[in-house]
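Dumping the structure here so I can ask a few things about it.
Apart from one protein chain that is not included, each protein chain of the complex appears where it belongs.
This part shows chain A:
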Amino acid sequence: MAERPEDLNLPNAVITRIIKEALPDGVNISKEARSAISRAASVFVLYATSCANNFAMKGKRKTLNASDVLSAMEEMEFQRFVTPLKEALEAYRREQKGKKEASEQKKKDKDKKTDSEDQDKSRDEDNDEDEERLEEEEQNEEEELDN
């Protein structure tokens, strides 16, 4: 399908939005320029990946991690990205942690709920038996009274 990796483009709409927000109001961008920037972004990711991979291999690791990417940025002379990226990483980690805790909490709540419902069910059954016995006793009392 994709002839070359660079053809794996990032969505145009998002690229356009990023560009427009970076530029002052009233500035437009031609279609050719926008698609060239989109392509450049793909090339950037590929190049950064390759650089990051070198760091991972140096560390004898098979999985790229965040610090590999940050090292790659410095290597590529994009040091100015490092600080904002570190901040973004912190925020991302906090969000992931929050999400994980939220889903664990939901799961805990779900388990708790099904447990308590089971208890309710058995309690109801006991009550039924009690009520039946009570009725029999009442009937007996009535009979006695009649006599």
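Just so it is clear, a residue touches a chain if its C-beta (ideal position, glycine included) is under 8 Å from a C-beta of that chain, and two chains touch if they have at least 3 such contacts; residues count from 1.
Note that in this section contacts and distances are computed from a predicted model.
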{"item": "Omitted chain, identified by the protein name its UniProt record gives, among \"BRISC and BRCA1-A complex member 2\", \"Protein preY, mitochondrial\", \"Probable phospholipid-transporting ATPase IM\" or \"DNA polymerase epsilon subunit 4\"", "value": "\"DNA polymerase epsilon subunit 4\""}
{"item": "Hidden partner interface residues of chain A, rising order", "value": "2, 5-6, 8, 10-11, 14-15, 17-19, 21-23, 26-30, 32-33, 36-37, 39-50, 52-53, 57, 62-66, 68-70, 73, 76-78, 81, 84-85, 87-89, 91-93, 95-96, 99-100, 103, 106, 110, 113-114, 117-118, 120-121, 124-125, 127-128, 131"}
